[in-house]
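Please find one structure pasted underneath; my questions will follow.
Excluded from the complex is one protein chain; the other protein chains are retained at their positions.
Right, subunit A next:
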Amino acid sequence: MFTSFGKYILLLRLSFKRPEKFKVYWAEIMREMVSVGIGSLGIIAIISVFIGAATTIQVAFQLASPLVPLSIAGKISRDSNILEFSPTISSLVLAGRVGSNFASQIGTMRVTEQIDALEIMGVNAPGYLISPKILASITMVPVLVIVSITLGITGGYIACLAGSEITPADYVAGVVDGFDGLTIRVALVKAFVFGFLIASICAYQGFYTSGGALEVGQSATRGVVYSCVMILFADLIITRLML
């Protein structure tokens, strides 16, 4: 485990060495940002709307009491979306979509000697392959989380329109009541850290793939599993430190 961690740190150090030509790396960063950001928008939108709606219905159901104002459901739903569901669930889904893509892409390049070809040319392969992915992730995952928060709260509103547990007016009153900007800051810090973990762990797994197609699949699976575990671990640490 310590050997793997050492290799991971060394790989990260190599990834952020000075690029051979910034223009070429910039093009790669832009390409990865489109792939991570635009490519993940659909799945993030779907899960956010459904989780937002389901959360609102469940909270309203649990708070069904004449002593509790119904607007509380909107408030709890908002904070749950901002603090936990949007950053964490979205990142777990992104680990599956984006992380497996990173690991299998780099792993395939390793087993088909494309990484060797880069090294022969004098290209710093970790820098060219990994740093654009990390930079794209730490930029686009926070953007996706903001989108997810917006759609999650919208999903809750749609649930109120479609159901009878809570009126839309009560829900909106709860959503705007006692909003604290710290929750957004926590969500963005989580998104930034989770984006880094997804890209770096999956890229590491891909980069050290050896063998053939079977091992590429195993690397992708390992990348997703390890990044999910690390996301949950980091989630706890950040929550503990910031709230």
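The definition used in the following text is that a contact is a pair of C-beta atoms (placed from the backbone, for glycine too) under 8 Å apart; a residue touches a chain by one contact, two chains touch by 3 or more; residues count from 1.
Heads up, the rule we're going with is that contacts and distances are computed from a predicted model.
> Quick one: the chain not pictured, UniProt calls it what, "Heme exporter protein C", "Acyl carrier protein AcpXL", "OppB protein" or "ATP-binding cassette domain-containing protein"?
"ATP-binding cassette domain-containing protein"
> Which one, A:S4, A:Q62 or A:T112, makes contact with the chain that was left out?
Considering all chains, including the one not shown, the answer is A:T112.
> Have a look at A:V24, A:A64 or A:L232 and name the one touching the chain we're not showing.
In the full complex, the listed residue that touches the missing chain is A:V24.
> Under the stated touch rule, tell me which residues of subunit A contact the chain that is not displayed.
Its contact residues with the unshown chain are 20-21, 23-24, 108-109, 112-114, 116-117, 119-124.
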